[in-house]
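The structure appears below as C-alpha cells.
Note that one protein chain of the assembly has been removed; the remaining protein chains are unaltered in position.
The chains carry the letters A, B, C, D and E, assigned in the order they are written, with residues numbered from 1 in each.
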Amino acid sequence: MNRKFECFIGCDKEYECADIVLFGAPFDGTTSYRPGTRFAGKAIRSESNGIETYSPYQGKDLSEFPIFDGGDLELPFGNTKRVLSEIEKYTDRILTDNKLPVMIGGEHLVTLGAVRAAIKKYPGLHIIQFDAHADLRDDFLGEKFSHATVMRRIWDISGDKKIYQFGIRSGDGYEFEFAKSHTIMHKFSLEGLKNIDAGLNSEPVYFSLDLDVLDPSVLPGTGTPEAGGIQFCELLQAVLSLKKFNIIGCDINELSPGYDQSGVSTAVACKILRELLIVLGTKVNTNRPRTWGRTESSHPPQ
Amino acid sequence: MNRKFECFIGCDKEYECADIVLFGAPFDGTTSYRPGTRFAGKAIRSESNGIETYSPYQGKDLSEFPIFDGGDLELPFGNTKRVLSEIEKYTDRILTDNKLPVMIGGEHLVTLGAVRAAIKKYPGLHIIQFDAHADLRDDFLGEKFSHATVMRRIWDISGDKKIYQFGIRSGDGYEFEFAKSHTIMHKFSLEGLKNIDAGLNSEPVYFSLDLDVLDPSVLPGTGTPEAGGIQFCELLQAVLSLKKFNIIGCDINELSPGYDQSGVSTAVACKILRELLIVLGTKVNTNRPRTWGRTESSHPPQ
Amino acid sequence: MNRKFECFIGCDKEYECADIVLFGAPFDGTTSYRPGTRFAGKAIRSESNGIETYSPYQGKDLSEFPIFDGGDLELPFGNTKRVLSEIEKYTDRILTDNKLPVMIGGEHLVTLGAVRAAIKKYPGLHIIQFDAHADLRDDFLGEKFSHATVMRRIWDISGDKKIYQFGIRSGDGYEFEFAKSHTIMHKFSLEGLKNIDAGLNSEPVYFSLDLDVLDPSVLPGTGTPEAGGIQFCELLQAVLSLKKFNIIGCDINELSPGYDQSGVSTAVACKILRELLIVLGTKVNTNRPRTWGRTESSHPPQ
Amino acid sequence: MNRKFECFIGCDKEYECADIVLFGAPFDGTTSYRPGTRFAGKAIRSESNGIETYSPYQGKDLSEFPIFDGGDLELPFGNTKRVLSEIEKYTDRILTDNKLPVMIGGEHLVTLGAVRAAIKKYPGLHIIQFDAHADLRDDFLGEKFSHATVMRRIWDISGDKKIYQFGIRSGDGYEFEFAKSHTIMHKFSLEGLKNIDAGLNSEPVYFSLDLDVLDPSVLPGTGTPEAGGIQFCELLQAVLSLKKFNIIGCDINELSPGYDQSGVSTAVACKILRELLIVLGTKVNTNRPRTWGRTESSHPPQ
Amino acid sequence: MNRKFECFIGCDKEYECADIVLFGAPFDGTTSYRPGTRFAGKAIRSESNGIETYSPYQGKDLSEFPIFDGGDLELPFGNTKRVLSEIEKYTDRILTDNKLPVMIGGEHLVTLGAVRAAIKKYPGLHIIQFDAHADLRDDFLGEKFSHATVMRRIWDISGDKKIYQFGIRSGDGYEFEFAKSHTIMHKFSLEGLKNIDAGLNSEPVYFSLDLDVLDPSVLPGTGTPEAGGIQFCELLQAVLSLKKFNIIGCDINELSPGYDQSGVSTAVACKILRELLIVLGTKVNTNRPRTWGRTESSHPPQ
Partner (left out) sequence: MNRKFECFIGCDKEYECADIVLFGAPFDGTTSYRPGTRFAGKAIRSESNGIETYSPYQGKDLSEFPIFDGGDLELPFGNTKRVLSEIEKYTDRILTDNKLPVMIGGEHLVTLGAVRAAIKKYPGLHIIQFDAHADLRDDFLGEKFSHATVMRRIWDISGDKKIYQFGIRSGDGYEFEFAKSHTIMHKFSLEGLKNIDAGLNSEPVYFSLDLDVLDPSVLPGTGTPEAGGIQFCELLQAVLSLKKFNIIGCDINELSPGYDQSGVSTAVACKILRELLIVLGTKVNTNRPRTWGRTESSHPPQ
C-alpha cells in the first residue's frame, strides 16, 4: 500500500520534472496584531480539494502542468533571522535548478527571504506588490524586520523605483511620503497595472500578493483586515494579466485561516493560487518548450 | 391555549386554501465536501423573524398571499433513493392539488426528486438553474446520484437544451464540454437571462436556485463556496424578472447555515425567498383569479 | 509609573482642550432580535489599534485633532427611560461646553437621547440618517421606545420633513407610507445625498449612522442584517461628503461585534469612525480657528 | 396536511388535559454582562430532538406524561415591569387551572414574575435555588429589578428563611452577610439538600434552577460563567431527589446558547429538563390520580 | 526533494513491516442529527502534531512501534451499502496480512464493516463497546443501517451475549429491554470492565470506542453529545486495562471536530489513540516477537 501525500490539488508531480515549485513558509513571528498566518499553507492544501483543477477562465487544467508541491518548510519560531535565511536558501535552490518558486506565506516578511534569493540571480529585479498596506516603515517598535517593514527592506536591496505597489490604502504619513520618491505606488486599486507593461515586460519580475489587498468582505481571514479593498474579480483579472510579465518568482501571503471559520477566505486563496499557477505554467511552457510526461506517481492523492 | 406552529414568516395559511406550498427537504447525504444543508429549512424558518413580510422592492406584503408552510419532510438518512422518492411523492401531491411547490433544500440533489414529479405533469418542462457549479458530471466517485451530478440526471429525463444554466463558474473540463451540446450555459453571470424570455415565457419552467451562485462574501454559509460569484442585487433583480416566466415549481438549496455563524447567509436566503414567494404569489394570483380569505387561523405565530 | 488609559486610537487629548468628545452608550435593551451592541464601544476602542491614525483618503492624521475619548457611559440595564436620560444629560454637557459630541452605540435608540439634547440647543435641527431600516414604527410590541421606533420618536420632537433617510430597505408597509408625508426618504442607496446640500448646508444637522446600512457582506456583525445594502466605498464617499454640512453632533450605532468573529465588522466601524472624526475635526478647525496645543499627557497610550 | 408545531420533545399534549405546562420567558433585559438568554427556550426546544424521551435513570418515558408546551411568551423588550407582569399573569392562569408551571428563562429575573403568582396561591411558599450567584444585592447600578437582585426581591415578598440557596460561590461581601440572617445558604455545593427534607417536604416549594450552578466546563453557555461549580451528575442526583418535595412550580434559567457553539450547553439543559419533568410528572401523577388519555393530536411533531 | 506524507504522529512505518495498520473511514451518511464525523481522520492526523509520541503513562514511545497509517479511505457518499463493503474489504486485507486494523471513524456505523471482516476470520468474536448510546434499534426511520442500529446489526451476526456495552446512558425503552436478554450492558460507567477479564482474555475481541462515552465537557466535538459521561482519566485507565484482552481489531469513532472550535476534542482523541496504539503495539510485540527495523523512510514528516 502507498502512503498518502499532501499537496495542493493537481500539483502532484515529481520535483525533478517540475517547472514550478510550490512551498509554504509558515512564519508569523513579527505579526504585530493577530497571528495565525502560519496555518495558511496547511489550510490551502487541505481546502484545495473543495475546488476543481480546471479553470473555466483560462480553459486549462492545473493538473496538466508539471508542478511539485514541497509542503511547508520547517522554520524555527522565535528566530526571525534564521527564518529568513532558510527561506532564502530554499528559494535559491529552486532558482538554481531553473524552476520557478511559488511561496505560500506566512506573514508578508517571508517575501524578503525569497526576494534576497531572486535578486542574487536577477540583479535588476522588479517587484510587483498587491497589498492594502504600504509596508514601508523603516522599523516597527524598534525592529527592522517586520511585516510592516518588508517593502522597505526589499527597497534596501532593490533600489529606487523597482517596487510597483498596487491597492495600497493604509500606512502612516511617512510611508506615503517615502513612496513618492522611492517606489511606484498606485493607491486604492489595481487599475494602474494596465499601463505598466511597456517598461516591464522583458524584465525579471517578482510578484508578491498580500491577500489583504482584497476587501475584508471577500477575505476576512487575515490579520489586519483593511476595509475598502478590491473585489475578487478585480484581483482575478489582474492575476490573469500577469501573463504579460516575466515572472520569475512569486508568493501569496497573509491568509490567516483561523479568523474566518466559514472557510471562505481559504477557498478564495485556493482559487487565486490555481489561476496564478495556470498563468505561470502556461508562460513557462511557452517560454521553455520541452518534453515532459506525467510520471507514474503523478495521480492525484486519493 | 393554542400551540405555536413553525412557519416561514407570513406563510401561515391552511393547506386547503393555499396557492403555494413551501416545504423543506433536509437532505445532505451525497455532499462530498462539507455537509450541513439539512439544517437550512429549520434555520430559514427561525431566522425569518428577523426580516419583514413587506417588500419595498415589490411594494407588496408576503402575508397577503395564500401560502402554506408544511415544514421539513422527515427523510431517511443514508438511503438516497428513498429520499428522492419521498420528495417526488410529496411534490406530486402538491402539483396534483394544483398548488405550486417551493422546496427548501438540502443539497442540490433534492431538485431531482421535485423535477421528476414536475416533469410527469409537464412533459416538456424547462429548467432554469442559477448555480456556481455545472453539476453535470455523469457520476461522482462511482455514484450516479450526487449533488455533483444532479443536472446530468435531470438532463436524462428532460433531454437536450431544456436546462438553462446561469452563473456557472466551476466544473471539470468534461462538464463544460458536455454543456456545449446539451444544455444552454451562461458562464459567470445571470446576464443572459434577459434574452431568453421570448422562447420560454409560455412554457412551464422549474426554477432551481443553488445559493452558491452568490459570491461567498454574500453567502459564506454553503458547502462548496466558489469565489467570483454574483452580488445580492444581481440575484434580486434576476428573481424579480422571473415573473415573465411560467414557473410551476421551484427550490432554493445549498444553504449550510452552520458555516456562517454571523447568521447573515440565512438572512440572505430568507430575503430572497420572500421576494421569490411574492413574485410567485403575484403571478399565481393574476393567472388564476379566485376568491380566498384569510382563514381564522391565519394569524402569524406569536 | 503611569496607568494605561483606554481610547480610540489617536483620541488621547484632554477634555478641556478638545473640540470633539467621543463617548460610548453601551445599551441594547430594546433590541428585538439579537442583542450585543453594548459591546461595540469597547470593541471599537480595542480594535482601533489595528488601523492607522493616518487617512490616505483625506491626507490627514487623526492624532492631530483635539479629540477626547470619554469611554463608555455606565448605563442602568433594564431601565430604558433612565438610559435615555443619562445619554441626554451627558450630550447636553458636551454641547454646553461648545464641543461636538460623537456617540458610539449601542442600539439605535440611543440616538434619541442625544437628539433630545441637541434639539434643545438647536431647535430647528435636521437629522441625516443612514440606515437599512426605516425605524418609523409608532410602537413595537406595545412599547413606544425601541430601536424600531427611534426615528418616529425623533419625529415627535423634530416635526415633519426634518429627517433625511438614506439607504432604507426594510420596514412594514405603514412605515413607508408614513415616510411619504413626514420624512424625506431615499430608498436603497445614498445617492440622493448629493442633491440636498443646497437647502441644508447652513442648518444645524445631527448625523446618525446605523451601520446596518452597509451590506451584510461588509458588516455581518449587526443584530438585524439586511441583504442588499451599500458597499464600504459608497459609505466612505458619503461620509467624506458630509463636510458640506454643519454637523453639530453624530453617532455610529448597531455594531454588534460578537456576531462577526473575524473582527472585520469592528475594523470597518473603526475605519469609518476615523474618517468621520477627521471630517468633523477639519470642519471644526476651519469654522472655529483657535489656539490649542497638544498637552503634556497627550501621547498615545503605550 | 397538518402544520408542524414546536415543542420540547415528548411534551405534545393538549393544554386541557395537561398536568404540567412548559413555557418560555425569553427576557434578558437586565443582564449586566453578556445577554443572550432570550434564545434559550427556542434552542432547548430545537435541540431536544437530539436526546431521547426515555430516561434510563428513572426508567420512565417523558412522552407518557401529560405535558403541554406553550412555547415562548411574547415579551416587550425594554420594559422590565411589563415583562414581569406578563410572566406573573401567565403563571397565574396555569396555577388557577391547577396545573404545574415549568418556565424556561431568560435571565434569572424572570423567576420573580413566576414567584409572585405562586406566592399568591401559596402564601407560605418556600424557594429552593440552585445558583452560582447569591443574587441578593438590593440594587444593581441603582436598579431594583435585575438578575443580580432577584432573590432579594423574592425575599421582599417571601420573608426570612424561606429561600434555600445551594451552590453559591459568587457575590459581594454584603450579600454573604445578608444571607446569614435572612436566607439559608449552602455555599459551593448541593450537599446540604439531603438534610432539609424533614422540614420542607409537606410545604409548597418553588424550585429555581440557575444553570450557572454547573461548572462552566459542563455549561459554558451562560452569561456569567463562574469557575468552581458542580458536575452534571451532582445536579442530576439533586434533581432526582426533588421528588421528596412538594414542588408547585419551577424554572430553569440563564442558559445563553450562543456562547457555546458546540451545542453542549443546550444539550445539558435539555437532559436536566427531561429528568425534572419526569420527576414532576411522576409526583403529580401519584398525588392527583385521574384519568387522561393521549388525545388524537398528541403525536410527536414530525 | 521528497514529498511530505500525512500520518498520525509517529506512525510512519511502511505497510510491509507494520504490525498495526491505522486507516480512516470518513463516512457520516446516516448521522441523524449533526453530521461532520467524516472530518475526524484528517483532523486527528493534523492535530496529532500537538502531542508528543512519548507516553508518560506507559513509559513508551509510539514511534518505536511498527505502525503504518494508510490515510483515509475514499468512500462513495450517499451509498451506505458500498461504504460498508469497502470498509469490510480493506479490513479483510489487513487481517489477511496478519496485521491489526485500527480504524478512525466516521460515524459508528463504520464499525459494522470492520466487524464483518473480523468475524469471518474469528467466528466466535466478542465485541467491547464504550458508548453513550445503546445503538440497538432495529431500524431508524425505516432504515436498517444507521449509526443508531449498528450494534443491533452486529448482534445479527455475532449472536447473543457477545457484545459487552459500557457507559450506556441513552436509548429508548426497547433498547434497554433488548439489552437485558441479548447483550451484556453496563450502564453509565466503565466500572464493570474490571470483572470481565476471566472469561474473555483468551478470546478474540474487537474493541469499538464511541468517543461520546466521554462527558461532553471533555469531548464537546461529537454529533449527539450526551451529558453525564465519563471523565478522561476513567477512559484512559480503561484503555490501559485493555492489554489483558486479545484485541484483534478496533476503532475510535464519532469525533466531529467542527463542533469544537477549541480543538480540544481532537486533542483528546489524539491522546487516547496514542495510548491505545501503544497498548496494542506492546501486546503485539510480546505475542508475536519478530525482527523489524525502522526503514530508511521512517522519519517523521517534516
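We adopt the following convention: a residue touches a chain if its C-beta (ideal position, glycine included) is under 8 Å from a C-beta of that chain, and two chains touch if they have at least 3 such contacts.
Quick caveat, the model's predicted, so the values are computed rather than measured.
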Task: Interface partners of the hidden chain - shown chains only, full complex considered - done: A, C, D, E
Task: Hidden partner chain, residues of chain C it touches - done: 1, 3-7, 15, 42, 46, 68-72, 74, 261, 302
Task: Residues of chain A in contact with the chain not shown - done: 28-32, 35-36, 38, 74-80, 82, 109, 140-143, 145-146, 258
TODO: Using the touch rule from the top, list residues of chain E that touch the missing partner.
DONE: 49-54, 56, 61, 215, 217-218, 232-233, 236, 260-264, 267-268, 271-272
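Here is the rule we go by: only the chains that are shown with their structure count from here on.
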- [ ] Spell out the chains that contact chain C while also contacting chain E.
- [x] A, B, D
Task: Whole-Å gap separating chain B and chain E, where each centre is the average of the chain's CA atoms - done: 40
Task: Residues of chain E whose C-beta touches two or more other chains - done: 74, 261
- [ ] Give every touching pair of chains, nothing left out.
- [x] A-B, A-C, A-E, B-C, B-D, B-E, C-D, D-E
